[in-house]
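Before we start, here is the structure in question, set down as structure tokens.
The complex is shown incomplete by one protein chain, all other protein chains being positioned as in the whole.
Going in written order, the chains are labelled A, B, C and D, and every chain counts its residues from 1.
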Amino acid sequence: MTKRTGVFVCHCGKNIAATVDVKKVAQELAEDDGVVFSEDYVYMCSDPGQTAVIDAIKDNDLNGMVISCCSPTLHEKTFRDASELGDLNAFQCEIANIREQCAWVHNDMEVATEKALKITRASVRRVQHNQALEPIGVPVTRRALVVGAGIAGIQAALDLTDAGLDVVLVEKQATIGGNMLKLSETFPTLDCSQCILSPKMVSVSKNSKIKLMTESEVESISGFVGNFKVKIKKKAEFVDPELCKLCDDCTPVCPVAVPNEYDVGLTNRRAIHIPFAQAIPASFTLDEEACLGLDPVVCGKCEEVCDVGAIDYDKKPTVTEEEIGAIVVSTGFDLYGMEHMGEFGGGRYPDVLDGLQFERLCSASGATEGHIMRPSDHKVPKEIVFIQCSGSRDPENHCAYCSKICCMYTAKHATLYKHHVPDGQAYIFYIDIRSGGKGYEEFVQRSMENDGVIYLRGRVSRVYEKDGKLKVMGVDTLAGRNIEIDADMVVLAQAMEPSKGTAEIAKILKIGRDKDGFLAEAHPKLKPVESVTAGIYLAGAAQGPKDIPETVSQAGAAASKVIALLSKDQLAHSPTVAKVRDPWCTGCEMCVDACPYDAIALVDGKAHVNEVLCEGCGSCVGVCVRAAIDVKNVTQLQVHEMISAIMA
Amino acid sequence: MEKILNQEKLREWVDMLDDCEVYAPAFADSVWNFARIEAGTDIDLSHTNTIGSVKEFVFPQREVFFRFEKKDGVPVLTPTLPDPKPTVVFGVRPCDGRGMPRNDTVFNKEFVDPYYWARRDKLTLIGLACNLPHSPNCFCQSVGGSPHSEDGLDVLMTDLGDRFHVKGITVKGVEAMERGRDAFDAVRDGDQAEVEKVHDTSRSFPQRPLGNLDAIPEAIRENFDSPLWADMAQHCIGCGICTFLCPTCHCFDINDEVISPTTGEGERVRTWDNCQFPDFTMHTSGHNPRADLGSRLRQRVSHKFLYFVENHKTQQCTGCGRCITECPVGIDIVAVLERVSQ
Amino acid sequence: MSNPSKVTKAEDDTQGRASVAGARKPGATFEPRIVAFLCKWCSSAGSDLAGVSRIQYSANATPITIPCSGSVSPMYILSAFNKGADGVLISGCHPGDCHYMEGNYLARRKLYLVKELLQFIGLESERFRMSWVSAAEGAKFAEVVDEFVEDLRVLGPQNRLKAKR
Amino acid sequence: MVNVEEIRDYAANLLKKGEVKSVLGFRRGSASAFAEPCTITDVGEATSLVWDPTCLNNLTLYLVKDRKQQAAAKNPDNRPVGIVAKGCDSRAIGVLLQENYFKREDVVVIGVSCEGTGVVDPRKLSAKLKGRTASRVTFGGADGINVSVYGDETETVIPAREILADRCLECRAAVPALNDVVFGEAVGAREFDEPFHAAKEAESLSADERWATWEHHFDRCLRCFACRAVCPMCYCPECVVDSTTFVVTLGTSAEEKANRIRWCERSANTSESAVYHLTRTIHLAGRCIDCGECERVCPVNIPLRLLNTKLEKEAFEMFEYQAGHDIEQASLLSSFRDEDPNSFIR
Partner (left out) sequence: MTDNLYLPKIGRIVGIDEETQGARAIKTFKVEFPNDDGFEHDCGQCAMLSMFGKGESMISIASSPLVKEYKQFSIMKMGRVTSAFHAAKIGDFIGIRGPYGNQFPLNDWKGRDLVFIGGGVGLAPIWPVIQTAVARRGDFGKITVFYGARTSSDIMYEADFEKLKASAEVQLSVDAPEEGWPGYTGFVPANLMDKAPSPDNAIAITCGPPIMIKFVIQNLQALGFADEQIYTTIENKMKCGVGKCGRCNVGKDYVCVKGPVYSWAELKSLPQEY
């Protein structure tokens, strides 16, 4: 086919034209092979600009065009849409980025023009080998999977069912609720966490559109957006939730006591137990690891006492496969391990607690039924020190990022402490206070003013035990003095980190993680709830530290993305996928091994690409020694042409 | 012109050719090959046959025909005819020497190849007779040559132990000898006899027989469609070493090498090619008249021992034995001819 | 374990400096030509960020945006050098951050081998460079390019693999 | 000592029982003192089989050739092929199996252990004889290799160390691991030379020195592609460095042929030859099993093995990868480990 390529060079007002001689670029390109139209224009993306493009396509019968303008992330879609309006396939339009990658970063006109020419010329050579492509249509399963049933997962699941979708809600613990279940009151309004959470948990259990699977984890996934197949492994269900009457006859007979995770280790529980009074599903559960061996010969006491015969040691783990259209991942957070905070006595002194443990101390359902007392001697602490940013914002030793909520929950903790111990004194060491949020700043102010909390700006260098007290050595940088406090209790506002197993689930679901290990959003601004893999969305603290309101809104956002996605009969998958040149392929399977999406399989001894699974990353291209595979519209020929255009 | 050159005077002669580029065999990377000689002291004529043949001096691996570029939209061509310095090559074995006239024929017939001749005209070949065939694969005598053949050489030297007998054969050769006049001594009584003796001895060394040379063309012709070829080429890997190293193989490819796709600059280049490569004869359509190794072996052998004979009345093989010795899988043109002749 | 790149790096530098200083005419600055293969998701976005932040850097590197550093065929690198590039840069996402999960790990292994090979045949080690630049690291991108250009200025034009025409 | 009669009997038996259509082995040829490859199909021919340190070739190449022939044939004969294989050759079979080039049941591997020796390096021999041709090369037992030169039939013994191929001196797996039968003693590693020592030596030179070496070599390359032609791993239907479209099917369009990428030109000069050799080296990363064939066949003796072993060394030291060792493993370039070297990246 004779090449009829159009080139459009944008001034972007003065943004480009100030450093790039756009006229020259347009003129020189007009001389290039196959270029039949080349012009510059003040604002390509404006309405008249786009009209000019559309007209030029028609008038010159263009079969390819390059818009030399800003980054393709901004206007690729604009121009591809314009292209379609001009009856030119969207994929015959390419963007040459001469603004961000040229005009804005250079100031010498001659040099920048030279580079703009190369960039544009390379794009022209590329587009001349572009294929017209149509998006690949994919049918949809109208069913969603939510992984992790903290508040994020619960909210997302409920929102999804509101839209009439079926949901599979997978939670690895025995009850849903996540970390919020452990909180006592919540800032800034100090309403009781469980009071606002329980109704939602109950809605989940009552909701016929939700298939709740606790003590379950995603084992593997195959398929693609709209058509995932997910294998879910459920631990052996030794206690039948249908039969269990919550009589609590079993726990007294159980000889094993282990730390209770819901009390963050402040209390113990039995091997057979109910995690929480309000647990959903409401049932006792048997901790396989703690149990003496599921063996009636060794123990078998609980089975004996259970009247209804709800206990069965012979139950096996089950794996079910679910067909799923889209996924919300809300696997939440864990607190950064206390053992890392050796200098603060974390993990060493019983009276150095983390934030969640303190929540449990404050909580009426907690170990002390809401009385704040030292775990070591059950004395009421009179002097209490809170250390903020414990493990956060410390790139050298701990986490580089700000955990965002610690300022707020520490203020909450100090306030709650004053409510429980009016004659006590609370100190807070902080670096600075970050209280952005509705009513948050006021909340912090109140804790200072009404509750007499002493805020000390500075770092704590060491906490050690001396004479039954915890000596807190710190500096007050505002006053410029060293500070020593003999505290009864120290609470570390530990950093939030991705919950254990985030790496694994990310790997299983083939979604990326950011440098801190949180699940990576597709775009930090424009796609904050999308993961990098189509059809998988993120919600809650798994994506980054956040508080409940933010978690809930993100969950809603993720849900609405899923709803939008699954509202279509067919999904459009990008057609820039890999294509095998059959006669060249020898079936060596290197591409099969390299493909991160398992999109390639051998069929009759030749590699075959499942276009719907293929994301067009080109990992296969990079490994095929025979050059038998290419990604459409970024073929090796095209890259070769670009290299030669640049080096010419 | 016949002269005597004492062994130690050889360098003097070389030094007196200082306005020429002088090449002589050198042993490097475990092979003998022709290398530029800077001074007479570098010369070493203890060589066996060089791996590359003298054809490289007239038919280099890469020859630029012309440069092209676009000026104001019009192609401008600049021919790049070589203009080499006069070149003298020492130590050319007679089999290589015999290759030259055969190449001359090819580059002269019907159309004269200016690139070849620009180099050829400046080339003087100083041969060295073989006192002993250097390899069991030599068969120069079986193809009508001899270890002291003068065919194609400008000068023939014969090693008499402490001295060389040097014979100018062509005008160019005599000229080269004239230039080194002072280094030479006159031929004395008995020298001639000694030369004869050396030549006789080397001729008497057994060489691989080819049988009746005249009967070979007919034998090949008869066997054109024989399955023999495929059988004999069974282990051929199609590498083309046999032809690249052959002093008489001259096939080439012509390609455009682009320097800048934007300015349309580039060069049209001739490179070596040969009939053992699959794409040599493959049409764009994929059709290939010589698609298998058997037919390609047949082409190589037929070209040398049938077609060339039909066209030019002589074999296009000088019995240097390179294709036999260097074939990585032991394909042996003498054995092939033997089988075909049976 | 001996890493030849480490052993030879210092030498390369000094030799490069010495030979180029001798060869270059005084006053004439040599402008290296770099082909930069940028991953669409990170380094290309990072260079966009450099643009948005108006960070000024050398114009010697012309970008080619590719889907992922893992899609780089060694042929691209060889070809760029063959076509006369003084330096080749490949920039992708930090380990663990690959938009496609694993592409950059595949790239790392492959490009390590390419780098080792190029050095082994005696291409100056500074001419081939790989970097991790995320979408957030506009400044780093500028730095990587500037540093590269500086290093190449010292080395002078690349003639070893450049097509002899 | 490998008893060649055993190999002959075994081969004859395979043919007799019809378990294979042919046996690839070595026989004495007319062209030189070295053995030449042969394909025997008749039981009677088995007596011509030989086995000694002049059996240089890696016959695996002919398994590849056979597969190509059968694929093109109208009536393919897909019966198994027997092959005499040294340690290195069996690794080549391993890689080909790993890459699904054929199936295990398509080949009967008649393994021969190189025991305490290996094969003769013709280049070393040529260096010793200053280019003259050996007329006889025989195994001289523990002492080394007996050589007599054409025109002078006295026999000299050259110590094995001085004449065996470098790869044999460095070999750590001289017994074919992949086999159906092995002849000879299982002497695996021997104490001649450190693996990769030539590559390590080269690394210790400066970049300029290394370039001087390779410029010299690339410049000498004839671009005959014998190195590629002989390589069992270069089985691609069309090599990326060729600019001809070899694979022409009904569906191959003119555009496709016209747009065949020319990564390098056919010209034999340093730059184009460099692209060719670097391409080949990188394509053989994790696939080259060090049979040394490319180096052996090179008419101008370019030390190609050095390039390949360089990457073999990196694969081994950096990625703990050895070509042809594990046919189930993902290949070097299509796999990775989290702990792969990272420090070279900025």
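Keep in mind that, in the parts below, a residue touches a chain if its C-beta (ideal position, glycine included) is under 8 Å from a C-beta of that chain, and two chains touch if they have at least 3 such contacts.
Treat the numbers as computed from the prediction; the structure is a model and nothing was measured.
Shown chains touched by the undisplayed chain in the intact complex: A, B, D. Contact with the chain that does not appear here is found for just one residue of B:Pro25, B:Gly91, B:Pro247 or B:Pro261, B:Pro261. What chain A contributes to its contact with the hidden chain is residues 2-3, 34. On the side of chain D, touch with the chain left out of the figure occurs at residues 245, 253-255, 257-258, 260.
Interface with the hidden chain, as seen from chain B, comprises residues 65-66, 68, 70, 73-75, 77, 79, 81, 106-107, 109-115, 117, 224, 250-256, 258, 261, 264, 266, 268, 270, 273-275, 280-285, 287, 289-290, 295, 299, 302-303, 306-307, 310-311.
Convention: only the chains that are shown with their structure count from here on.
Two chain pairs, A-B and B-D, are compared here, and B-D has more C-beta pairs in contact (counted per touch definition above).
Averaged C-alpha coordinates put the centre of chain A at 32 Å from the centre of chain C.
For the pair chain A and chain D, the distance between C-alpha centroids works out to 50 Å. Within chain C, contacts with two or more other chains are made by residues 75, 79, 102, 106, 110, 163. Residue positions 594, 622-623, 627, 636, 640, 644 of chain A each touch two or more of the other chains. Of all residues in chain D, those touching chain B in their complex are 29-32, 34, 36-39, 57, 61-62, 123-124, 126-127, 130-133, 135, 150-151, 220, 222-226, 229-230, 242-244, 246, 248-249, 252, 257, 265-269, 293, 296-297, 299-302. Touching chain A in their complex are the following residues of chain D: 99-101, 235-238, 240, 247, 249, 252, 255, 259, 261, 263, 283, 330-331, 333-335.
Contact residues on chain B toward chain A in their complex (touch as defined above): 258, 260-263.
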